[in-house]
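One chain of protein is taken out of this complex; the other chains stay put.
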Amino acid sequence: MLKVQSLSFTHASSQLPALTEANFELQPGQALMVTGPSGGGKSTLLSLLAGLAPGFLKGTMTGQILLEGRAPQNPADWAASVGLMTQNPESQFLAGSVSDELYLTLRCRGRTGPEASERVKERLATFKLESIADQSVFKLSEGQKQKVVLAALTALKPKVLLLDEPSANLDPQALVSLADILTLLLAEGLSLVIADHRLAWLRKVCGQVLVLNSGRTVYQGSWEPLEDNRFRDSLGLRAVTIPNQVTLPPAPSGAGPGVWADNLTFGYHKQPPVLKDLSVRVDYGQVTAVVGPSGRGKTTLARLLCGLEKPQQGAIYFDKADPHQAYGTVVLQNTDHQLYMPSALAEVALALNPGQRKIKSPESALEILRSYGLESLADRHPQSLSGGEKQRLAVAVGLARPGKLLVLDEPTSGLDGLNLKLMSQQITRAAENQTAVMVITHDPELVSLAADSIFELKAVEEQSIEAYNGPVNMLSSSKSEDRNFTVGP
Amino acid sequence: MSSERSIKSRLSALLDGRGFFKTHELVTIGLFAAGSRAATLTLALLGGGMNPLTMIIRSAVHSALLLVLLAKVPKTGVMTMAALVGGLLAFFLMGQGMVTLPAVVIATILVELLVKALGGLERRRSLGLLAVILSELFTRIFNVGFSYLAFREQPAMVIMVVVISAFSYLGILLGLIGGVKMVRELRHAGLIG
Partner (left out) sequence: MPGLSDKFKNAATGRLNLAPETRLALTLMASIFSLIFSDGISLGILAAASAVYLVLEVRPKATIIVYIAFTVMATVAMISLKLLGLFMAAMKGQPLYAALFPFIRMSITLNTILPLAFNARLSDLASTMGRLKIPGLIRLPLIITVRFIPTFFNDLTQLREAVAIRFRRRGGFFFWLNNPVIAWRVFFMPLVVRLIRSADELAIAAELKGLSASTDFGDGRLMLKQADRVALSLATIGISLASIFGNLYA
C-alpha cells in the first residue's frame, strides 16, 4: 500500500513550494490519475514518489511517503519498490537492444544467472516483445518503447508504478493498447499513479482523480466534477470525453489554390515504399489535419513537402510555381534543435533576417510575437520556456519566415488544455494570413478545435487518389470501443 | 595496521564512487566526454582531420564543452575523470591515445592540484578557465613527445605534429572565449546552476 501524508516540496532554486500538503492512499490494484495545468506540481509529485529527492531533486521536502507502512531508506529501497516511466521512454534506456535492457535492469539489482534469464523470457512473452527482443531500442515505435520500459520495470516486481505523461507521444491505437496493459498490471496487484493532460483514455483505468494547481490539491475524488466544462476551463484541463462524431470535409486533391502533392511515391533506402501514388492538396487559408496510425508515413509526407526528401515519383506544386522554388516550413517535434538565440525576440528576428548579427529592427519581430500572444516572453531565453511556450515560439518563428506552407508535426504533444487552445488559436491565425497549414497529429481535440479538413493516411496498399474520395475514419484500425471519431463531408 | 586498512577502504570507496562523486555527476562527466569526442570525430570526418580550419573548430568545441562541464559540475577531480573517460573513449572509437593517456591524466592531475591550491573549483568557479588553459597546454606538450615515438621513421611528421598542436591550441583559446559566454547564457536559461 502507498500512503502519502502532508507531502510538500520546495525546489532549492525557488522560494515558492512546488508541492503543498499532498495526501492520498492507494491500495494494491488501484490507480490514481494526477492532472492539472502545466507547472501544477505533477512531475514534482512523481519525482518525490520515485525517491529522486534529495539525491537528484535538490530542495526541502516535508511530510511522508510510506510503502507497506514504512518509508524507503535509500535509492536501492526505492528502486526495489517503485518504478517510474518518464515522458520520453527512450531516455530511460541504458542498453542497446530490447533484451539487453531487461538484463541490465536485473543486473543493476544484482539478479543474474538462470533466474534472471527466466524472468527476461517471461517479461518478453507477457509484453509480446519476443519478436523484437534483439532489435535496437532506438528503432522502436513510441508504443513499443513504452512496452519495453514497462517490461523492464515490472521485471523487478515493484509494488507501485508511476507514469509521467504516457499519452504524450502515442497515437490513439497505441493509447488503447497501453490502457489494456495498465488494466492487466492493476489486475496483477500493482498500484498506479498516472500524471497526464489527456484525460479521456484514463477513465477506464483510474478510479481516483487528483487535480493539482500551483502545487496545491484543488480537487481529489471521483471523475464526476471533471465533467463540468466550467470547472475544467477554470483550470485549463482537457476534455474528459472525446466527441464521437466530428464532421470535417476530406482534404481535396489535384490542382488548385494551394500546395499539392501529385502521385507521390517514396521509400527509404531501398525499403518498400512508405507512400505510393499519394495525392493531396492543402489550400491557402485552410488548416488540414493529417491523421493515421504511427508508421503510415505522415512525417515522411511532411519531409517531402519541406524538401528534406525527394520523391521517387510524382511532384509537389506550390500554386503552379516551380516546386524547387518554394518549399514549406516544418516545425518538428523536438524544439530543442530549432531554437538558437539568447531571447525569444532575437529568435524571431533571426528568422526575419538570418544574416544579421544584432537585432536592428526589433519592431517587426515584436509585432509577430504580439500577434501570437507571446510578447511577454520577448526577453526570455528560449530554453527557459515551458514545453507549450517553446512549441508556440517555434511556430511563430516558422511563420516569420517567408513561405506559403507551414507543416506542424505533433504540435500539442504533452500540452495542457490551456496551451492546446492557445496553439489552436495560433494555427487558425496562421491560416487567416493565407498560409496553407498542415497539422500532423494524433490529438482529436486539436483536430476538432483547429482543422478545416482532414486527410487520413492509409496503409500503403490503399494509398491512391480513389481511396480519399469518401468519408474517413480517424481511428479506423483501433480496437477500442471509443474509436468512433469519424469525419465525413 | 588499522590505519592502513582505513586508507585502503577509503581508497576503495573513492574508486567505487561512494561518497565523492554522485551518480548524476558521473553520468554528466561521461556524457560530456562522449559528446566532445563524438563532435570532434564528426568534424574530422566532415572537414578532413588535417585541415587547419577543422582542427581549430574541433579544439574550440572541445574546450567550450570542457568549460561548460566544469560549470555544471564544479568539483575537484572532474577534469581528470573527463580526461580518463575521454581518453578511453578515443581509444574505443578511433584506436587513438592509449599510450598518451597516462601522460595526459598525470598532466591533468597536476593542474587539478594547482587549482585546489588556489582555492578549488568548488569555491572559485572562475578557476575553470585557468584549468582548461593549462591542462590543454600540457596535453599538447606530451603529444609532441609521443609523436616522436610513433613517427620516428618520419621526423618531418613530428614537425607536423608541432604545427597541428599550435593550430589546435589556437582553437582551444578561441573556444574558451565562446565557452565563457555560453556558460553565462546557460546560467541565465537555468540549465546550469
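For clarity, chains are labelled A and B in written order, and residue numbers in each chain start from 1.
Assume contacts are C-beta pairs under 8 Å (C-beta built on N, C-alpha and C of every residue); 3 or more make two chains touch, one makes a residue touch a chain.
Please read all numbers here as calculations on a predicted model, not as lab measurements.
Colleague: Which chains here would be touched by the one that got left out?
Modeller: Per the touch rule above, the missing chain touches A, B.
Colleague: Looking at the full complex, which residue from A:12, A:184, A:255 or A:308 touches the chain that isn't shown here?
Modeller: Here the residue in touch with the unshown chain is A:308.
Colleague: Touching the left-out chain: which of A:88, A:135 or A:208?
Modeller: Residue touching the absent chain, from the options given: A:88.
Colleague: Based on the whole complex, identify which of B:110, B:130, B:144 or B:160 touches the chain you can't see.
Modeller: Going through B:110, B:130, B:144 or B:160 one by one, B:160 is the residue touching the chain not shown.
Colleague: Touching the hidden chain in the full complex, which residues of subunit B are there? Just list them.
Modeller: 14-18, 21, 23-24, 26-35, 38-39, 42, 44-45, 48-51, 61, 64-65, 68, 72, 81, 84-85, 88-89, 91-96, 98-99, 149-157, 159-160, 163, 178, 182, 186, 191-192
Colleague: May I ask you to list the residues on subunit A that touch the chain which is not drawn?
Modeller: Touch set of subunit A with respect to the missing chain: 50, 52, 55-56, 75-76, 79-80, 83-84, 86, 88, 90-97, 100, 103-105, 107-113, 136, 138, 306-308, 327, 329-330, 332, 334, 336-341, 350-351, 354-355, 357, 383, 397, 401.
The definition used in the following text is that only the chains that are shown with their structure count from here on.
Colleague: Would you tell me which residues of subunit A are touching subunit B in their complex?
Modeller: 13, 55-56, 342, 381-384
Colleague: What residues of subunit B sit close enough to touch subunit A in their complex?
Modeller: Within the complex, subunit B touches subunit A at residues 22-24, 185, 188-191, 193.
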